[in-house]
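Pasting in a structure now, in structure tokens, and then I'll have a few things to ask.
Here the complex is missing a single protein chain, while all its other protein chains stay put.
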Amino acid sequence: MGETVGYDDMVSMIRTAGKHIRANVDKLTELDSATGDGDHGAAMVRSMDLADDAIKAAGGGDLKGLLHDIGWAIMGGAGGATGPLLGCIFMGMSEGTEGKESLDVNDLAELLEAGLAKVRKQTKADVGDKTMIDALVPGVQALRAAADENASIPEALVRAADAAAGGAQSTVSLIARFGRAKNLGARGIGTKDPGATSIALLFRGFSEAQNDAGDETAAE
Amino acid sequence: MGETVGYDDMVSMIRTAGKHIRANVDKLTELDSATGDGDHGAAMVRSMDLADDAIKAAGGGDLKGLLHDIGWAIMGGAGGATGPLLGCIFMGMSEGTEGKESLDVNDLAELLEAGLAKVRKQTKADVGDKTMIDALVPGVQALRAAADENASIPEALVRAADAAAGGAQSTVSLIARFGRAKNLGARGIGTKDPGATSIALLFRGFSEAQNDAGDETAAE
Amino acid sequence: MAMKKFINNPDNLVSELLEGYALAYANKVKLAGDGLVVRAKQKDAGKVGIVTIGGSGHEPALSGFVGQGLLDISVPGEIFAAPGPPHCLKAIKRADRGAGVLFVVLNHEGDVLSANMTMEMVEKDGLNVRMLLTQEDIANAPRSEPENRRGFIGFLPVYKIAGAAAEAGRSLDDVYDVASRYATNMATLAVAVKTGTVPMNGEDMFSLPDEDMEIGLGQHGEAGTGQMELKTADETADIMMGMLLKDLDVKAGEKLLGICNGLGGTTLMEQFIVYRRMHQICEEKGIELARGPVGEYITVQEPAGIQMHIGRLDDELIELWDAPCSSPFFSM
Partner (left out) sequence: MAMKKFINNPDNLVSELLEGYALAYANKVKLAGDGLVVRAKQKDAGKVGIVTIGGSGHEPALSGFVGQGLLDISVPGEIFAAPGPPHCLKAIKRADRGAGVLFVVLNHEGDVLSANMTMEMVEKDGLNVRMLLTQEDIANAPRSEPENRRGFIGFLPVYKIAGAAAEAGRSLDDVYDVASRYATNMATLAVAVKTGTVPMNGEDMFSLPDEDMEIGLGQHGEAGTGQMELKTADETADIMMGMLLKDLDVKAGEKLLGICNGLGGTTLMEQFIVYRRMHQICEEKGIELARGPVGEYITVQEPAGIQMHIGRLDDELIELWDAPCSSPFFSM
């Protein structure tokens, strides 16, 4: 690890992300109970379980194929808004590999940009609408900025994770304009968006896997 | 009045009975609410309204026809158990006139015996089962006994009304074996049967019409 | 709490609901004078007519099943109350297309009183009518005392079988015989967990402790015999099917029709889940649950609960059950 991300590195990033999701499932459930239907924590854990299954089934070597399989599995199995949206991010990431098996920091930024682009085709939600987009966009933008400055992959991912966390935090004061929380209107102010919280956890996991700190888990 | 009951006397007996029913409708509703579905008071008032309508429609003269029409109207319009049972009593009374237009005390007893016989064909309930039979049987029996002793009609009807009232009162301590109240089992003990209460009120009305005391109403 | 029902004047419940029903299903049913619900298109002459009676407030029962292959005429009473004999007599006369009439009556006292009086008139008038009383609720009395068993959802297969036989042009005695063969080989049991509301006055129909359910209730929530702690769907089905199979003395190798009928407040989701277990139980015992609709056929003002029904089938009854039929609330 360090200068490039290969197949095994990506597996470790996804697994570490899963650890962070699992450690925060109750928090995610609580947030979705406050503004939605309470199933987001379960949907995220299911997503990470499906990712683990896909990793096991894949065997190794084909990064594009792995990310596609994870995305397709999450789409089919996670349910709710999480399934298609998170699945979409992975499918987009798959397309963004362009067949490369080893990614430098610029490739990694392209990969996540492709994930973001794909999910943007599915939803009109933009920054400020109190959805997972509020964490995804700053996370991806920070990664792109770091890549443009030729930062190391671990450093780029730390900056991305921080930006995503900030984006998630920014949703607290927003009114939801997409998803179930929309029906709550202004009553949702004061609660962090669960989807954005999950995205921040994923970035945190990616970053920690590349920074040798995979045993600690972030608390959101 | 006195030695015989003619068409007009019967009309006045029925109308006075109606007055007693109407004066006690709340009580009847309350009793049926405690042990059944609470509609007995309304069903009895409707019955007496239907009887009034039939009287108006009949015009006069044909006692057998009048009692038949009243019975048929009550059957069709009163609803619940009251409709067929009370309707049946009047239909039986119609058959019991044998075409006579003027009834002596013996004829009157036969008339009500025929009403009782007809209703007995419809229900297996007997004395002690906590139904209207508990008032009807002693009422008819007292009338028969008075007729056998050649009592005057007013006196015979007083004895019948007293016996019917006693019969209704006896239901307080009984367990219902027919009708909705059956489902209550022993929990119904302590409440007077609404149907028996109504029969007692009818007898009281008959008696008062023949005793020139038609303005007072019995309280049950 | 106010009564949370969409109604107008409680005195007009029945006339208004019948009017709405006939308007919504004008292609299949219409109202005849005296509140009878009849088919939009009368049955062919020469075929046996099928007439039933019963109180309102149990929609879609019973008028929801007027239609080809099922009922010719339903005589609805007021809410929870039997219609009077004069109406019943008119319905029977109207349904008689020259081959006589099967008069199906659910065993509830008011209905039976009215029906018996009707039959007296029928005989006086020399009409060709046979009355079939459905008596199937196993909660109140043993099989040897049918007069104390209430009539529940079993009316539906009875109408269906009689209706198919009538439509096939069979004689009144024949129609009576097949319908009665099913009727004497069926068993039903109800369970409830929450009460409904009497629409005339907004009162609860019955009450149950928060953690309890009750097996064996009557059609209007009349107290049952088995109040117990809430159970899962599977446990509830185990208890009830055990009682039903025992009552009907069903043996391995036999074929049954099974119905899970919702009383109003229980979702179809739950009814399906319960039916699944009914099927499993039969399979475990080598019994074939060969046919079975699930749904709300007879309700009673939104209590949460179900009626669980089984009935013995043979080849002829299966054929009659499978015959096409078309009414607003049951079609094949």
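Each chain gets a letter, A, B and C, in the order it is written, and its residues are counted from 1.
As a working rule, a residue touches a chain if its C-beta (ideal position, glycine included) is under 8 Å from a C-beta of that chain, and two chains touch if they have at least 3 such contacts.
Remember, predicted model here, so these are calculated numbers, not experimental data.
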By the document's own contact criterion, which visible chains does the hidden chain reach in the full complex?
A, C
Touch with the omitted chain, as defined above, among A:T4, A:N106 or A:T123:
A:T123
Which of C:H87, C:H279 or C:H309 touches the missing chain? It is C:H279
Touching the absent chain in the whole complex: find that residue among A:G38, A:G65, A:G128 or A:G166.
A:G38
Which of these, A:M13, A:L28 or A:A81, touches the one chain of the complex that we don't see?
A:A81
Could I get the residues of chain A that touch the absent chain, sorted low to high?
37-39, 72, 75-81, 83-85, 87-88, 121-123, 178-180, 183-185
Contact footprint on chain C, counting only the chain that is left out
1-2, 4-8, 13, 16-21, 23-25, 27, 56-57, 59-60, 64, 193-194, 199, 210-211, 213, 230, 232-234, 236, 260, 264-277, 279, 289, 291-296, 299, 301-302, 304, 306, 322, 326, 329, 331
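Definition applied: only the chains that are shown with their structure count from here on.
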Which chains sit in contact with both members of the pair chain B and chain C?
none
Averaging only over C-alpha atoms, locate the centres of chain B and chain C and give their separation in whole Å.
34
Centre to centre, by mean C-alpha position, how many angstrom separate chain A and chain B?
82
At least two other chains touched by the same residue of chain B: list those residues.
none
Give the residues of chain C that touch two or more other chains, as numbers and ranges in rising order.
none
